[in-house]
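Here the complex is missing a single protein chain, while all its other protein chains stay put.
Coming up: chain A.
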Amino acid sequence: MTVAMEKPEKTKTAERAEPAEGVRRVSRGMVVAAILVVWLVLFAVLRGKQTLSLAAADLTDLHRWLNDVNDSVGANRNSNPLFLYFFNEIRLVIDNLVTFVQSLISQPTGARPVPQIGWLGVVGVAGFVSWAVGNWRVALLAVAGFTFMGLQGLWQESMDTLALTLSAVFVALLFAIPLGVWAGLSDRFNRIMTPFLDFMQTMPTFVYLAPLTLIFLIGGASATIATVIYAAPPAIRITAHAIRSVPETTVEAAESLGATRRQSLLKVLLPMSKRTVVMGVNQTIMAALAMVTIAALIDAPGLGKTVIQALQSLDVGTAFNAGLAIVIMAIVLDRVTTAASGREEAARRSGSRFLTWRRPLLGAGAVVTAVLIYMSHTYVWAAEFPGEGDIGSSIARAADTATTWTQDSLSGLTTAFRDAISTGLLNPFQSLLTESPWWLVGAALIGLGAVLGGWRAGATAAVCVGLLLATGVWSDSMTTLASTMVATIMVMALGIVFGVWMGRSMLVDRLLRPTLDAAQVMPPFVYLVPFLALFGATRFTAIVAAVVYAAPVAMKIIADGVRNVPAATVEAATSAGCNTWQIITKVQLPMARSALTLATNQGLIYVLSMVVVGGLVGAGALGYDVVAGFSQGQLYGKGLAAGLAIVLLGVMFDRITQAAARRTSA
């Protein structure tokens, strides 16, 4: 969940329009091959030397220094003026907000053994709000969804997740919408914001977590702030986009009638972009939910924590139950906000018959909701969710049974698949990357970057390689890189097969796209659970989860690329007698080349953003380092360095693939 929106290719700078373009490309391919051959030869000779491997508990000076920084920050937290008057204040405000929301719906406060509003009140409010902003269908969905979470025996955890999500969304929108409006109005501000937003969105999520805990301590405040940072960019972008896409004539018409800037903004721009802004709010909520579950790594309360604890003890049933609750919450929030963005138009279409009744009905609904809140505040039966969560335990048991069954009866199949990929792809890659001398791998990466993406990408690669060395987790980085490569290859294979299929057939597109959309909305944790059941806790599970997470994006981009090939060109190829295979390989894929590179770029970034999640289920390497760093004090510095290494890998491949994409489209 790193990149919420696919970035379109921005500038198509014609690098050099050389007549000998074809010759150049051949020679570039040869250079790449030459680099790989030299690498393999040297690898055979120098295997196992200067690999810079570091055992799990070993530390470098940098890691120890980071530990010291952590300790000294901890010691001076209440004396350093920067902390005293700035960071601590922020933490206090956020903490108070989170605690307040929690005391309303999830956590007992003071003498009360239960939160202020019990389950009946929350379900009532959820239904009423969904109905008011959306329609009665999503209201029913919200009521059913929330009730089901209670029946699963996860009421309090769900409410903790909801409380954190709502607080984070509130804070995020507080900043994001004004900033978005500003960026929509001012070209200059937009130019300033864009690179920041790009950076915030391409960075793997976990990277925020470690430095944030350094400043804001582990817990709800850090989790909320990390979520805000992660969830605000889509809202800023989409708001700015919405303001910008208001037709110029309409603004001009208002101006020609003598509207002031303020009047234009309030009466024209904002109302006309409302629908799109609400879509931005939807994106923010989904991103926030995803991040809040991940933030369980830094001790954020809620469903994420249940999942993590279950994953760590390999309790698939419990993890599945909690994961299901996350999915239900995601579906409810997504549907409600989507309905909200379309409500006004839907109401307009259905005629004004209901509009006259709407106000009194809303009033009545509000009264009923108030009664429900009062009852849930006063009576124990309405405050504490009744029952023992029997449904939850049956779900967990069923999941366990299913897991055992699959492990018993399908283990032959899954193990064969796993071993085939592991020995066929993963192991060779891994040994090539981890057992080559560091300077050889570094030189090869820089060389490939320069050849594929130009000297600037090469320079970026050089800087990143240098910094990777400095982090002290070189060997782990290479292991992660190997899994990332394998996952990306699988993503691209899936992406090309399904993308081309979707691009060529509207029917397939219509069938698959909702599934892909849904897959992108899910918090990444949830993917792990079924694969953990299938493949056990290995690096392979992490790879498959990453593939499932990243493939939808690649498929969509490739499908759009294939669809954008002009119909006339395809028709011309058909009339020249091409068969389907020839059309795909000789016309559609070559013409969708820039979509392919973009898909590779996005696929890589998405896979990288799953590295830490993979660390929870035995992926090892950087993911494990980060996870261990959160939980064990003496590994804090190493975890921070590993997080940095993930960013460096991401930046390196992002720059190389983007430069390559620019080249191919030029």
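Keep in mind that, in the parts below, a residue touches a chain if its C-beta (ideal position, glycine included) is under 8 Å from a C-beta of that chain, and two chains touch if they have at least 3 such contacts; residues count from 1.
As a working rule, contacts and distances are computed from a predicted model.
Protein name for the hidden chain, per its UniProt entry and selected from "Betaine/proline/choline family ABC transporter ATP-binding protein", "sulfate adenylyltransferase", "Menaquinol oxidoreductase" or "Cytochrome c553": "Betaine/proline/choline family ABC transporter ATP-binding protein". Only one of A:81, A:110, A:195 or A:258 touches the absent chain when the whole complex is considered: A:258.
Among A:89, A:187, A:344 or A:419, the one in contact with the hidden chain is A:344. In the complete assembly, the contact with the undisplayed chain comes from A:250, out of A:250, A:378 or A:585. Within the entire complex, the positions of chain A that touch the omitted partner chain are 247, 249-260, 263, 267-268, 271-272, 274, 344, 348, 352.
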